[in-house]
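Note that one protein chain is taken out, while the other chains of the complex remain in position.
So, chain A:
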């Protein structure tokens, strides 16, 4: 009888997956990474550095939330970084070149992202072009449009209200961190506890089962891609406000980091399993990794390599686990 009982670790693992929707391994990796960095660098363990990590993670984190929804639904959005760049330029253009009120600039950021995402969704569900190709094409389209709008130069001179979104520190906490955490809480509630979120995962799990259950599959996908674009727009706003410029080259390669964060957090690359809580751990792992490597004075070129390697490693481990579980 005792031999049939799964071990303590296995039970805790199962409970964390079933109840909290996170893979415990990612939490262990985060703690191990943090400990290693603390031992290697005397500057790592400090409140200001902790806030630095969160601040640096906020943009990527919002993109990773978008990636989690899309990948969880069985899709893919490679245009996240480019759409983020386009949205930032759109917002800066509205505020600076047009001189419109800051509220409209904020709306322009998110709307630009949502429109790009909506186009992605339409093409995926109506034109039957694979998501990989559609969003790869959008990666080029959005980046090009950002360069066209800004004529290839960063747009400076944002109004103070927008700069506050990026640089303000109410209660000593950076505004982007506050916005990022609030977004994550809402996204977690939506994905884990609402019908919308459950249908998203069911759709990624088996499109046939979702269709048989009466879920409007194509409609749902269009909403997911639009949501993904809107979140990329929000990320663009955070970035633009933080650096105080609408930079058309903002967000290059960010989709790589965002998708990596989602996968490390336990999102199944092929859909059906995903959690925002897990993605947040994944995003923090990426943040700690980049912060630590910077503190250790490792060149940023190597950081890029590290992120790519981590992505492949994370998918390898995930697939290894899936194969192991399916044998049981």
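Convention: contacts are C-beta pairs under 8 Å (C-beta built on N, C-alpha and C of every residue); 3 or more make two chains touch, one makes a residue touch a chain; residues count from 1.
We take it that contacts and distances are computed from a predicted model.
Student: Unshown chain, UniProt name, "Benzoylsuccinyl-CoA thiolase", "Cysteine desulfurase", "Heme exporter protein C" or "Sugar ABC transporter ATP-binding protein"?
Tutor: "Sugar ABC transporter ATP-binding protein"
Student: Consider the whole complex, including the chain that is not shown, and state which of A:199, A:221 or A:242 touches that chain.
Tutor: The missing chain is touched by A:199.
Student: State which residues belonging to chain A touch the missing partner chain.
Tutor: 18, 189, 193-196, 198-199, 201-202, 205-206, 208-210, 212-215, 268, 272-273, 325-326, 328
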